[in-house]
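What follows is an incomplete set of chains from the complex, kept in their original frame.
Labels A and B are assigned to the chains in the order they are written; within every chain, residues are numbered from 1.
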Amino acid sequence: MDFRLNEEQQMLQDTVARLVRGEYSFEKRLEFSETDAGFSEDFWKQLGELGLTAVPFSEELGGFGGGGVEVQSVMTELGKGLCLEPYLQSVILAGGLIGQSGNDSQKEQWLAGIAAGELKAAVGLQEPQSFYSLNDVETRAEKNGEGYVLNGRKAVVIGGQCADLILVSARTAGSSRDSDGISLFAISPETAGVERRVYPTIDGSKGCDITLTNVQVGADALLGNEGQASNAIEYQTGRAIAALCAEAVGVMEVANELTLDYLKQRKQFGVPIGKFQVLQHRMVDMMSELEQARSMAILAASVADEEQSDERRRILAAAKNVIGRSGQFISEKGIQSHGGIGMTWEYNFAHYAKRLVMINHQLGDDDFHLERYATLLQAS
Amino acid sequence: MNMNYTAEELAFRDEVRAFLDEKLPADIAAKVKGFRRLSKQDHQRWQKILTEQGWYATHWPEEYGGVKWTPVQKHIWDEESCRYGVPRSIPFGVNMVAPVIIKFGNEEQKQQYLPRILSGEDWWCQGYSEPGAGSDLASLKTRAVRDGDHYIVNGQKTWTTLGQHANMIFCLVRTNTEVKAQEGISFLLIDMNTPGITVRPIITLDGEHEVNEVFFEDVKVPVENLVGEEDKGWTYAKYLLTYERTGLAGIGLSKAALSHLKQLASRRLKNGRPLIEDPAFSQRISQVEIDLTAAAISNLRIIASVEGGGVPGAESSMLKVKGTEIRQAINDLARRALGPYALPFVEEELDLSYEGEFLSDENAAPLSAQYFNNRKLSIFGGSNEIQKNIVSKMILGL
């Protein structure tokens, strides 16, 4: 039993950390956030050049076959910098879905580009009515001579505003919330009938809703077998949950450091406010929540690339539940300990606080995952 | 024991309702109920209507144009206001500086300032907090040095709510550095157009411009703008702070927010059913509604006790803590009800004249921002920690 990173993993993490420290100051991040892309094209390019976007891919694709722990190392450091790049969407989710479901020609066409950071992909798995349930798919794909015609709407596609390729789920059979009958299509946002409504997100990123109106795609746009995408979607979402947990831990680490520093520096009534016992105990609680979150991120990383099982499902649901609660706790208590300053745009803490709460709205919040865990609860 | 309104009180409620039915502009009410931004003009338009009705200054003596409502009448007004979507009154003039002027100001000051508050000519803001002094108000550093007929003011105030709209500011300034912290403070009224004053926005984490920093550089303030005696400002400040504390619990606002939440949860779907029918979510709503019910009764108990001649003491502090926790819990649930749509921040939908398609729900746009913005509830107006310190000392004797 050993929870230390091995030398390679440590090097990987150090590389990302150095890059983020160098390129991703708070001020720069605010600028990146304001661009049309919503992130730094340059930083993304560097991630690609250093092989970091290739981490989870096989060696043939220029990667080094990294698993959950390697992804964790990258994501935690990206989290510390509140980085806005579509690593989760393009590398983990889209890359994972194509890797798992794509045929050889699809992999050849897209994976190397994604691994190199040259192709940016996004995923549209949610819909306006779906809440967090990825089986709640009303978008329909009807077969015709040339392939499929898609109609429907995909909701809150983070990174969709700048994606070269978008994977969307659509129903080829079954009714609204069946897990069977869901298919996965890779579409170019330039295809006729694809309309994007782009918006900023409250945590400084960007995304879009995508309306599909009689979108004609070829048969080669279908990823995997028709109607059988839900397993891959669930599995890859699981990997993404592990990655998101790792990001969250990075965010929480910085949030707690900032709060702790503030407690030591800020004076009221002639003493640093960190001398007040209520604030001390609250800070301990925040550290304790971080430890719980860190443990679950580690556990999630350890099962992320394992074969699917109820145990994997349980762990990932548990991890996302813990991360959601810890994140909100650290966000809210951190603001409270800072007082007004913790709520200002110009001070970085506020942005960490917002990201933490919003992570809870990606891939299912703590309530959603608690409910999911409960359905998988073993009687003894 | 009687929890019902008297016949007179019921008649008053009818009067309030009739007035609001007739006079409250629909566009303003829609903004308030939909948590949209209100402009300076919106506030001024509504104040004018209130003043015409004679209901703007509800605790001033009648000689100055006030109307002396009882605590219960005030409560009825608050309840109905929140229900109808009346804009929150901007308290700095009518509820904060005015009572101080009435109690401690001289006749000239009363004649000069009170009518302008009533008419809406003056928009006041507050110069209490400073960057180095948050909860520790008495440690303030802004200096006012007497120079002939003027004070020369230098320093900085912060968290000045809606200072960007104001033409007047009341300030606590240090006039004596030789005495104990609380003893050398004075209470000054300052025209915001005086040379040397700069207002700088503070943008909050939700992108909102609500608060400001105000800088004073050799600002000349006529001595007649001193309220009461020099160096006695701390007394007036405390009076102001204890004045009107019950409102801080925001029970009526929580009721409005809860009603909004339930409507939202009736429209949003989960597994094809309205979210409000989801067992877990409906229990979460229920829990906060139950807690709000209890807090509302606690509020009524305080009001009835004040009506009966009691003084609202540290109970108000406890209720402030509970009330703000409840409102934050409602905001949390509203954000949760949006699911993935908590992420998009679609600013154009904040505008009531927006005519496009709503991204998710007609009332979704402000909700995440509001959740973050309302973290302030437990910080401003005496942080919840300070409130608990007060209760510890004042009621519990610890």
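To be clear about the criterion, contacts are C-beta pairs under 8 Å (C-beta built on N, C-alpha and C of every residue); 3 or more make two chains touch, one makes a residue touch a chain.
The shown structure was predicted, so the numbers you read here are calculated from the model rather than taken from an experiment.
Colleague: Full complex composition, in terms of the labels displayed?
Modeller: So the complete complex, counted chain by chain, is A x2, B x2.
Basically, only the chains that are shown with their structure count from here on.
Colleague: Using mean C-alpha positions as chain centres, tell me how far chain A is from chain B in Å, no decimals.
Modeller: Computed value for the inter-centroid distance: 39 Å.
Colleague: Can you list the chain A residues touching chain B in their complex?
Modeller: Touching chain B: residues 126, 128-129, 131-133, 136, 155-156, 158, 176-177, 197, 199-203, 205, 207, 209, 267-270, 276, 278-279, 332, 335-336, 339-340, 342-346, 350-351, 353-354, 357-358, 361-362, 365, 367, 371 of chain A.
Colleague: Help me check something: in the complex, which residues belonging to chain B touch chain A?
Modeller: Its residues touching chain A are 129, 132-136, 139, 158-159, 202-207, 211, 268-272, 275, 280-281, 284, 335-336, 338-346, 359-360, 368-369, 371-373, 375-376, 378-380, 383-385, 388.
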